[in-house]
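In what follows, a single structure is set out as structure tokens and then discussed.
Just one protein chain is left out here, and the rest sit where they should.
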Amino acid sequence: MWRNKRFAVLWPFLGAALAVSAACAETPNSCVDCHSALDPPYKVTQDQFAQDIHAQKGLTCASCHGGDPTKDDQDAMSKKAGFRGHIDHKDVPALCGKCHSDAAYMRQFNPSLRTDQFSQYLTSVHGKLLAKGDTKVAVCTDCHGVHDLRPASDTRSKVHPLNVAQTCSRCHADAAYMKGYSIPTDQFAGYSASVHHEALAVRGDLSAPTCTTCHGNHGAAPPGVGTVQNVCATCHVFQAQLFASSPHKAAFEAASLPGCVTCHSNHRIAHPSDAMLGTGTQSVCTNCHTSGDAGYDAADKFHAQLAQLDTAVKTSDELLGRAESDGMEVSQPRLEQDQARDSLTKARVTIHSFNVARVDQDIQAGLKIAGKTHQEGEAALRERDYRRKGLAWSVVAIVLVLIGLRLYIRQIESGGKI
Amino acid sequence: MLTRIRNWLDERFGLAELTAPLREKTVPIHSRSYWYFLGGITLFLFGIQVCTGILLLLYYRASASEAFESVQYIMTRVQFGWLVRSIHSWAANLMIFTAIAHMFSVLFLKAYRKPRELTWVSGMILLFLAMGFGFSGYLLPWNTLAFFATKVGTEIAGQVPFVGHQMMVFLRGGEEVTGATLTRFFGFHVAVLPGITTLLILLHVALIQRFGMSVPPDVEAKWKADPAQAREMHFFPNFLLRELMAWYIALGVLGALAALKPWDLGTKADPFAPAPAGIRPEWYFMFMFQTLKLIPAKIWFVDGELVGILVFGLAGLIWLLLPFFERERNGRSSRWILGLGVFALAYMASMTVYGYVAK
Partner (left out) sequence: MANEPISEVQSGRRRVVELFLGGGLLASFLSFVYPVIRYLVPPPVADLGGDEVVAAKVGELKANGSKIFRFGSRPGLLLLNAAGDYIALSATCTHLSCTVQYRADLHQVWCACHNGLYDLNGRNIAGPPPRPLEAFQVHIRGDEIVVSRKRGA
């Protein structure tokens, strides 16, 4: 077929196709050519590397490993070509830092990227231990990946906010790996059960904290006992301010208690409940306070106040619910109930002042609204009763007519006699 | 006073002559005469719908952004708005119920037979129109349940072969259910359907006047054998007074329903929210809906839903033309029709109940 004169016209096209494909072919990369065929841990495929942010910005294997990708075989990996081979664990941060700490260099790629990661890392627990010779600690590649490294904003990145906790837990939740270090390994389990994890993973609220939010990412270190509340205060401003003005601040500092964590825990932060107050079995107050001291009485009062407002709100809700199921339209009081619930939320925040009078202000405001909605609910029920009475009267009128008709029919059909 | 007005009208319009046939009109009385009330009750309920509908029109706004709020306004701000709206919603359901009951009573009392075939046909069309009223009116409050019920309903209409898609686009005023659908349904509900219905009611009632009330075959035979047994009642005033009693009872029932079980408003429709669980059509469509749910995805090589739609379409057509299938009196075809009627009633009733009981 190919010798046929008629198909000779195809030759130029074939030639052109070959030339074009040759021109489009990637610059020779002998590293990937060989390494894509090897077994792990030496295996790096083109597909994999194409996902890497460094590759996308124009860097190659040689940028970190040295060597000459245009040569074949051993020439590519010769010392003359500057080949460094496998980068030792302990040398990774310095290698990454060579570029990433160079502001002038990084400006070419992304001017807004920070360039202090390496210096931060040196202040972190990981960095400090690495400097002392511990190679079990995390280095850049352990968290960010390597060869298919994605930016943190990419949801597939190991350091995307949704994935951070999982990444940290690879070491920190491994009891066997963490043997020898004096820290617990239940943080991930606790965090996974926390309200912050629920906000992040279930509700998708990317502003919710993960490990790095409180511990830092490159400069990762647990916040000190005295500074924990500063961390929580970044978001929970009101509670922190109230706490700072409360008698607990000085007392906790004196007892070296870790601020917010004392009552709320650090990783397994559950949704707080009113049962945490008062003197019941789930109360955190009774951990320190005993019957007879002022704090014990205050705890009791706080619980009673919140319970009072909670009950008032629930009673109004139930009343409005009944009115609604009886057909009354109560959207206005329902909206006001939202405000009553806001007061309850506010009171639960004001608790952190541990000042009964202060909390009482919010409680009273809430009770006022709940009282109003309760009245509106009762008015709705009264309106319902009025309608039913109206109905009863009209039914009486209708029955009268029915009786009258019956009698009238009988009258005219029996010739005047009934 | 009344006599004076009557005489004035009589001098000019010959009122006495015009109303003579009405005064002569009689209603046959037998053990099953009570069923005669159903037609009148349906007409009465239609009258209620027109009156309450006009009242609602004074406040209702037919746009997606205002419809829900305007119904809420009627329910909460307008004096006795709750009463008017609840009566309108309840009477709608009651009317469709009495219309269906009326249809079945005519079927079982064999009032469709010659010469009353066209009365049956006009009545069946009226029943379809009533269901159209129900379907279009249901959407008007623009709440979540209605929105999705309309979506599903028009989707099913779109499955009809060849013309289905055009039908669906015509009904929806577009490819999707939007504010345009609301405007269109409003137009159907307050202008198109009432116009056609009024004409058909006039035809239907005129035909009834022309032929008089039908008597079941066995009673007819008895009376033919012994004319002395035939009992009749004057329509005016005797039967009418009794009819009036039935209407008053219906009024009482409506008032009680409106006050004790007011019609729900629901939540405003959000086209972008996912469909909530438990979307159901109104009860008069339930038996078809439940049937479609039970049909397997594929029957032979044909899509299951399509088979269902075609079967119901065929059933509707047969039902419309039922009188024309009866060849002779009390013959085989007559018994077939009776059997079909019993089956249809049993099927509709059980499927409706099933639809509500099933998850």
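For reference, chains read A and B in written order, and residue numbers begin at 1 within each chain.
Assume a residue touches a chain if its C-beta (ideal position, glycine included) is under 8 Å from a C-beta of that chain, and two chains touch if they have at least 3 such contacts.
Quantities reported herein were computed from a predicted structural model and do not represent experimental measurements.
Chemist: Could you tell me which of A:175, A:193, A:251 or A:397 touches the chain that is not displayed?
Modeler: Within the whole complex, the residue contacting the unshown chain is A:397.
Chemist: Thinking of the whole complex, not just what is shown, which of B:70, B:89, B:105 or B:119 touches the missing chain?
Modeler: Checking each option in B:70, B:89, B:105 or B:119, the one touching the absent chain turns out to be B:70.
Chemist: Based on the whole complex, identify which of A:207, A:256, A:287 or A:325 touches the chain you can't see.
Modeler: Only one of A:207, A:256, A:287 or A:325 touches the chain omitted from view, namely A:207.
Chemist: Residues of chain B in contact with the chain that isn't shown?
Modeler: Residues in contact with the chain left out: 55, 58, 61, 65-66, 68-70, 72-73, 77-81, 83-84, 248, 251.
Chemist: May I ask you to list the residues on chain A that touch the chain which is not drawn?
Modeler: 205-208, 234-238, 331-332, 334-335, 338-339, 342, 345-346, 349, 390, 393-394, 396-405, 407-408, 411-412, 415-418
As a working rule, only the chains that are shown with their structure count from here on.
Chemist: Mind listing the chain A positions that touch chain B in their complex?
Modeler: Per the stated touch rule, the residues are 326-327, 329, 331, 387-388, 390-391, 394-395, 398-399, 401-402, 405-406, 408-409, 412-413.
Chemist: How about chain B: which of its residues touch chain A in the complex?
Modeler: 72, 75-76, 82-83, 86, 237-238, 241-242, 244-245, 248-249, 251-252, 255-256, 258-265
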